[in-house]
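Of the protein chains in this complex, one is absent; all others appear in place.
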Amino acid sequence: MQFEFSAAELTEITGARERRGASDERIRGIAALAEAKAGDLSFLGNPRYKAEVAATKASVVLLPADHAGQPAAGQLFLLVDNPSVALARVCARIEQRLWPRPAPGIHPSAVISPGARVAASATVGPLCVVESGAVVGERAHLQAQIFLGHGALVGDESWLMPGVVVTAECVVGRRVRLHPGVVVGSDGFGYEFVAGRHEKVPQVGNVEVGDDVEIGANSTLDRARFGRTTVGEGTKIDNLVQVAHNVRIGRHCILCAHVGISGSTSLGDYVVLGGQAGVAGHINLGRGAKVGGGAAVTADVDAGAFVNGSPALPYMLERRIAVLRERLPDLFRRVDALEAVIADLKKLSPEGTDRKMPAP
Amino acid sequence: MQFEFSAAELTEITGARERRGASDERIRGIAALAEAKAGDLSFLGNPRYKAEVAATKASVVLLPADHAGQPAAGQLFLLVDNPSVALARVCARIEQRLWPRPAPGIHPSAVISPGARVAASATVGPLCVVESGAVVGERAHLQAQIFLGHGALVGDESWLMPGVVVTAECVVGRRVRLHPGVVVGSDGFGYEFVAGRHEKVPQVGNVEVGDDVEIGANSTLDRARFGRTTVGEGTKIDNLVQVAHNVRIGRHCILCAHVGISGSTSLGDYVVLGGQAGVAGHINLGRGAKVGGGAAVTADVDAGAFVNGSPALPYMLERRIAVLRERLPDLFRRVDALEAVIADLKKLSPEGTDRKMPAP
Partner (left out) sequence: MQFEFSAAELTEITGARERRGASDERIRGIAALAEAKAGDLSFLGNPRYKAEVAATKASVVLLPADHAGQPAAGQLFLLVDNPSVALARVCARIEQRLWPRPAPGIHPSAVISPGARVAASATVGPLCVVESGAVVGERAHLQAQIFLGHGALVGDESWLMPGVVVTAECVVGRRVRLHPGVVVGSDGFGYEFVAGRHEKVPQVGNVEVGDDVEIGANSTLDRARFGRTTVGEGTKIDNLVQVAHNVRIGRHCILCAHVGISGSTSLGDYVVLGGQAGVAGHINLGRGAKVGGGAAVTADVDAGAFVNGSPALPYMLERRIAVLRERLPDLFRRVDALEAVIADLKKLSPEGTDRKMPAP
């Protein structure tokens, strides 16, 4: 990635509240505080790295507004509301330079059915297939080797990366990013067991993906048995995630990699699922519920609750159990010792007792 | 999805044993009992929703043959052997209308090697690649952007959806559905460790997928080291499932999403694996064995057995352990208390004992 910013440009992009010091360097790289060198931009995103600010060789450093230190000679501190957000804005500018919006138009190698509607401002790249009745919105970008089925819709300014498949009748909102290999609208997994065979239940619903959603590489979203599988506005889904049929995902949720959500389950807004978490079918996760990585959710989760473990329990209980689990060998030894002492005490006791001890 | 059925058509499709009441509405939607409105078809698939039948606004309702209630005015009850199966048949009819079999023929943008054999009744869609020696059976459908390697076979009436890859020498049976992004025949994961490096063990076997199998989006099946990796007739595999080299999967099995099966493991007929379950290599799961979601199977499972947990144990034992696990904090407190009581009793005992208690 090749880019170049002046200190003045960075001040403008980050909306810095205060400049401290000065740098003449052209900024051509970004690096963590400890690894940065002259010509790099760095930032204090996490307070625990505060001690590294004094020693960093970065030419420009993004710092929280209340940061007290002074820059080295030839170094510029930019004080901002949120250094991570400020950095994100710099990276957004770099991204625009790296991947400028392509010129509108349809590549001659794309296969567009007569009944499809592609906005004049949209870009359909090489070797895409757009079937009849499909609609591609304004300034949308089908990068390359995309499949868009009959009657599928892609909203304005969405970006579908190479190898994405959106099957018939599915709807993708505006400003959505679908990473390579995403499948929107594979069949739900539904069968009836009849006479020793699994008879297919055809899946005739669709998938609707809201505005500003991002879906990671090779994730799969199944179409509903009937009705809709939905992903709410602003939700972000990582790579290799499975969303089953008739699932309803709220707005502004976070689903980390390898998460699996079973059929007809419902997630409220702002739900967060850690990596490799699994959620059983037909249950509800309330608004703002959080699920730890690898957890297996088998029952409803209240709004705002944080659960973890397999099967999932309230986070603090699970944490305590995880600690006690390590002490199980010790606990067994302690119970062995208690039984031995009791056996001795019973011998000493003049009358003994009738209670039977189980074999250790 | 746009469709329309008359009450008479639904009676015919579902093979209803009895009609109760009548509806003049054209049926244009399907919905759950509680959400249905006039013009919708609904059904009682699960007895626990029985109470919702009386209040549903659906115009036509599929009910079990022994259902006792009476329809509202303008409402038709169709009594059938199995409402879910009856609904599946209606959906199959909708599916035919939504996705009619495409006209036979090879799209001009497809790249077909001279030595490939494509049946005249088959459809090869846009931007497919079919290499030499590959065979596409009667009425088979390669939808779009499919790759079929040298000598690969696709049986009659199978449907390969966009982006499917079937590598050289692999065999796909009849009436198989491969969802978008499925890979049949990636290399098995095998290396020999020689002089500090992992030396590849070439994988020169293949994969054979039986008749009536369905495989979900982005699932991967590895070719055998030598010999075959096999999936038996009628087995259904969900999305993002991994099947390693030389695995043998029986007939009519169910593998839910994110399941992983390690090399050379064998599954009997009618095995069921819950989502995110993992199975170690070189073991056997007997006919009809069931594995809970997220379970880790590390040893053979008897025919008909149901295991769960990580490592997997018999289901009822695992369930009991899961309950006791939540009571671990309490158990540690109880043992602390017992030790304290014993210490007191020993002080009271005239002679004491020699037994040492471990430090708590």
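Per-chain numbering from 1; labels A and B assigned in written order.
Following the convention adopted for this analysis, a residue touches a chain if its C-beta (ideal position, glycine included) is under 8 Å from a C-beta of that chain, and two chains touch if they have at least 3 such contacts.
Owing to the predicted nature of the structure, the values given are computational and were not obtained by experimental measurement.
Enquirer: Identify the residue among B:Ala58, B:Leu127, B:Ala140 or B:Leu178 that touches the chain left out of the display.
Expert: For the chain that is not drawn, the touching residue is B:Leu127.
Enquirer: From the list A:Ile254, A:Ile283, A:Ala303 or A:Leu317, pick the residue that touches the absent chain.
Expert: Here the residue in touch with the unshown chain is A:Ile254.
Enquirer: Which residues does subunit B use to touch the chain missing from this display?
Expert: Counting only subunit B, the missing chain is touched by 109, 111, 127, 129, 145, 147, 150, 163, 165, 167-169, 181, 183, 186-187, 189, 191-192, 194, 196-206, 218, 220, 222, 225-227, 240, 242, 244, 258, 260, 262, 276, 278, 280, 296, 310-311, 313, 317, 320-321, 324-325, 327, 330-331, 333-335, 337-338, 340-342, 344-345, 348.
Enquirer: Going by the touch rule given at the top, which residues of subunit A touch the chain that is not shown?
Expert: Output for subunit A: 1, 29-31, 82, 84-85, 87-88, 91-92, 94-95, 98-99, 107, 109, 125-127, 143-145, 161-163, 177, 179-181, 212, 214, 216-218, 234, 236, 238-240, 252, 254, 256-258, 275-276, 293-294, 310, 322, 325-326, 328-329, 331-332, 335, 338-339, 342, 345-346, 349, 351, 353-358, 360.
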